[in-house]
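What you see is the complex with one protein chain gone and the rest in place.
For reference, chains read A, B and C in written order, and residue numbers begin at 1 within each chain.
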Amino acid sequence: MTPDDALSALPRLRIETPSWGYGDSGTRFKTFAWPGAARDVWEKVADAAEIHRLTGCAPSVALHIPWDKTDDWPALARFAGEHGVEIGAINPNVFQDPDYKLGSVTNPDPRIREKAVDHLLECVGIMSMTGSRDLSLWFADGTNYAGQDDFRRRKGLMTEALRQVHAALPDGKRMLVEYKFFEPAFYFTDLFDWGAALVQCQACGPKAKVLVDLGHHAQGTNIEAIVAFLLDEGRLGGFHFNARRYADDDLIVGTTNPFELFCIFVETCGEGDIAYMIDQSHNIEPKMEAMLQSVLNCQEAFLKALLVDREALRHAQMTGDVLGAHRVLTDAFRTDVRPLLEEHRRRHGLPTDPIKTHRESGYAERKAQERGVALTGGGYPT
Amino acid sequence: MTPDDALSALPRLRIETPSWGYGDSGTRFKTFAWPGAARDVWEKVADAAEIHRLTGCAPSVALHIPWDKTDDWPALARFAGEHGVEIGAINPNVFQDPDYKLGSVTNPDPRIREKAVDHLLECVGIMSMTGSRDLSLWFADGTNYAGQDDFRRRKGLMTEALRQVHAALPDGKRMLVEYKFFEPAFYFTDLFDWGAALVQCQACGPKAKVLVDLGHHAQGTNIEAIVAFLLDEGRLGGFHFNARRYADDDLIVGTTNPFELFCIFVETCGEGDIAYMIDQSHNIEPKMEAMLQSVLNCQEAFLKALLVDREALRHAQMTGDVLGAHRVLTDAFRTDVRPLLEEHRRRHGLPTDPIKTHRESGYAERKAQERGVALTGGGYPT
Amino acid sequence: MTPDDALSALPRLRIETPSWGYGDSGTRFKTFAWPGAARDVWEKVADAAEIHRLTGCAPSVALHIPWDKTDDWPALARFAGEHGVEIGAINPNVFQDPDYKLGSVTNPDPRIREKAVDHLLECVGIMSMTGSRDLSLWFADGTNYAGQDDFRRRKGLMTEALRQVHAALPDGKRMLVEYKFFEPAFYFTDLFDWGAALVQCQACGPKAKVLVDLGHHAQGTNIEAIVAFLLDEGRLGGFHFNARRYADDDLIVGTTNPFELFCIFVETCGEGDIAYMIDQSHNIEPKMEAMLQSVLNCQEAFLKALLVDREALRHAQMTGDVLGAHRVLTDAFRTDVRPLLEEHRRRHGLPTDPIKTHRESGYAERKAQERGVALTGGGYPT
Partner (left out) sequence: MTPDDALSALPRLRIETPSWGYGDSGTRFKTFAWPGAARDVWEKVADAAEIHRLTGCAPSVALHIPWDKTDDWPALARFAGEHGVEIGAINPNVFQDPDYKLGSVTNPDPRIREKAVDHLLECVGIMSMTGSRDLSLWFADGTNYAGQDDFRRRKGLMTEALRQVHAALPDGKRMLVEYKFFEPAFYFTDLFDWGAALVQCQACGPKAKVLVDLGHHAQGTNIEAIVAFLLDEGRLGGFHFNARRYADDDLIVGTTNPFELFCIFVETCGEGDIAYMIDQSHNIEPKMEAMLQSVLNCQEAFLKALLVDREALRHAQMTGDVLGAHRVLTDAFRTDVRPLLEEHRRRHGLPTDPIKTHRESGYAERKAQERGVALTGGGYPT
């Protein structure tokens, strides 16, 4: 694509930021409180709106239930709208209630399974009230010890639960089924990879899609290949973007291997119906700036992916020109797209250097003063 | 299962040894020649027969085409029968011809794809002439560099080729589709995990099953869970057994984590239609003894899996007794089954200590003298 | 070693349990409260004493400061003594104070570094008051992003701090320097592997030894080789035992690969001055039973290691008998040592089935009633 065409295509990218990224989060060892961290859903939405104001490409915010529960969903949707953003994916929580110690929808106890499904269905209801399209499903379900439970029975229970949710989805809504290699389960996770998630989606129906979180794979996994396979099967629902070197480190997107992020966008950038969502933890860095950086890193990778000369790529591939084909990709990646991005921002009336604008705006300091240090609302154990 | 019942069930286990395990093999750095290594398919079959004589549970031998090609397949089958073994799975080779440098069935060049499919179909023909049930398909197809080729086009080409093979399979025959995390392709492998293999099998039909090689996974992968999922989907075709700590190390089965091997047998041991095959390389150790050890390690793990108290296991699982359930498994694993195995061998007229019998038999020394050191016939580069 | 000699040598094994293993712990997603979990250091010591009563081989308990802080250390030591156990290693905490967000002894801020060193020196003082021999040092220090800080400056700061602590150690005391591959730092950890820890110990002096935590390595790492190297360098101080499949999973010792645990004991079992400590988290299983299981799994692995026929092993090794040597090891591992352990327990007046005795004793239920569900005292974020 020419730079001009790429600039025209760039607004197609819409990144969704997560409400929980604006509250405090941490590791199992410590959650460090950040002065000004959002304390409730209203503050989180306000923060998300600020990120959208700065970038122009983060127009929606994902919610996590019950962390973000409110009595008046329409009011929240209105509040968001007034701030320039929409309510995005609804994320149920079936891992923090004491009942879920041995699992939620695959728990051996039918009472607990029912409770979990009820919560999922409650979240389907919230989707309608907030105008969300996607139900984003992550299960911590799994086991810690060989023999602890039966893989196949659990597989059946998972199918059963997901089918109930699928059946309850209104037309035009989707459920995104996330998988994870491990953590918090350390022997077996019920949805342990994309294959496990895909099989469950197949069992449910066409509204079930797979959600790819960049931190949920074994070391060395070629994520862009998984993305391509899911696209080909018509089952790629969306992403949880973050970065990792080791496990599910949940770092700022694109910070450990920006080339990999680019390769992922190379696979998806021609496609329509994918939810690009950020899911990361900020343990030691300023929350707003971290989120901003992630959004900008996604945008940069997407723009570079747009710049790939697809015709030259295809020609090199078809003629077995291994290194020529590789260089078509790296040529786009090597391009310094910062001038193009500035041009894009100028055209759309956005700050040309969003980080600088943010730092100079005093937003973070103002919120620190208003909100103080409040170790609640993040959702993470503190 | 009681020890008595386990002894009755033990003969159900039939391990298939690979012809290529009797020839020389090595790493990319060196293939060390072993005096007495089999030089052709006849010697390989003879060696396999010796392993079966010693163990009573290795009644078939897998062939690799064209390494094991012969002009007279019926003669080979007869020869095998006279030696007490059958011809097992047929393994085509679509990775050593110079044409396959950029792939076989997913090669950008249609002429090469056709050549590869022709070879696969030739192997279907050999199945009929040798009485084999399974076509065992491993593809080295993949790429080394980002951009080198198009994931989705290759996925389609793989489907196309596999469907042709599936269509050619006579009734009662199966094709086993093997996946591999990496090597010899180091960026992308067309069938990179069980999910990729499963999707291809679904696209082909009911004769297509997935083959699990224990060395073909990312670090940390819970293989027994994959086995359970494939069983549940009716798509587990069989195994390539070996051991690994790092990559596809192809060591003697059960030598790095015998508990994992046991857990895998715990999943499968009630099931019928699974091909238990060994696939390992012997780089520094005596070939026959190495193969013998692998067969015995499988047998031991299978017997321990039979001893698991399934009722107690299920009860502990259903009542959420995490550690109780785990201990049901480890109780079986802790059991020293060597006395039981001796009893089994005595009952079936087998050597009670197959390793000792082999070492004392002089077989290895005799073959070393007969065959000498001949660095051919293994199939591996020398 | 003959079984008789092994039984005589078995009492040499002294496992230290950690105070924090008796309180609540969890993952970053959730700490599930366990009814009866110890709420303060006195209850933790009492629980540790119960484990020792059941096993006879867990005669000391490690403390974590400030979680276990008390006004009267001599009283605590007396209390422990009256309950039949000693105070073991002192573990400082330089990772949970808000000041340590960017590091403790390698923090860019000299005030914070000084604060951290002061706390370490305070712990040296506690060692004297409690009769502890070992100061057990784990640092969460590290960075999350490339460029965040300077590796070499931090290395120097670490040396500086450790030297101050080393200088303060009275004769006969030791400092154990723990390393960790990652977590909670996700880009760089100051003591990222045994080599980094060894270099620091060399810079300090002879009282500095390396501590090996089984969960703190990259996938595939051969831990027994590291153990052998450190022993050879005279720098193995001790262990933190636990099990893992993925990251620092902190599961019950020996549950993912019992053969690896055995191989580690094969390296150490002739050596004197090693602190064998357990460090694990119990997220979903009964705390006391989990600790008990870990102690028993260590004991079993140690006994099997004692049974290795060292002479036969050495002979096979020296004659290049690869498989013969391997089988000497597996012969010992395959042995069912449960009868021997029963014999040992009978001789020493211990419960012959400690798990059963514990389950029947009602200890857990009694403590649940006495202590209730109290989500404090564990030290982990709740």
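Convention: a contact is a pair of C-beta atoms (placed from the backbone, for glycine too) under 8 Å apart; a residue touches a chain by one contact, two chains touch by 3 or more.
Just so you know, these numbers come straight off a predicted model, no measurement behind them.
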Chains in view that touch the one left out, judged over the entire complex: A, B, C
Residue of A:Thr70, A:Asn222 or A:Gln299 in touch with the missing chain, whole complex considered: A:Asn222
Chain not shown: contacting residue from A:Arg152, A:Arg338 or A:Arg366: A:Arg338
Chain not shown: contacting residue from C:Trp194, C:Tyr276, C:Phe302 or C:Tyr363: C:Trp194
Sole contact to the chain not displayed, among C:Arg12, C:Arg78 or C:Arg314: C:Arg314
Residue ranges of subunit A at the interface with the undisplayed chain: 219-220, 222, 245-246, 252, 255-260, 284-286, 289-290, 293, 322-323, 326-327, 330, 333-336, 338, 355
Contact set of subunit C toward the excluded chain (per top definition): 102, 108-109, 143-152, 155-156, 181-182, 187-188, 192-196, 198-199, 217-222, 224-226, 228-229, 231-233, 259, 263, 266-267, 313-314, 316-320, 322-323, 325-330
Interface with the unshown chain - residue positions in subunit B: 25-33, 95-96, 98, 100-102, 140, 144-146, 181-184, 186-187, 219, 244-247, 249, 251-252, 255-256, 283-285, 380-382
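Just so it is clear, only the chains that are shown with their structure count from here on.
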Rounded Å distance between subunit B and subunit C, as computed from the means of their C-alpha atoms: 40
Gap in Å, rounded to a whole number, between the CA centres of subunit C and subunit A: 37
Per-residue multi-chain contacts in subunit A, two or more chains: 102, 144-146, 181-182, 187, 219
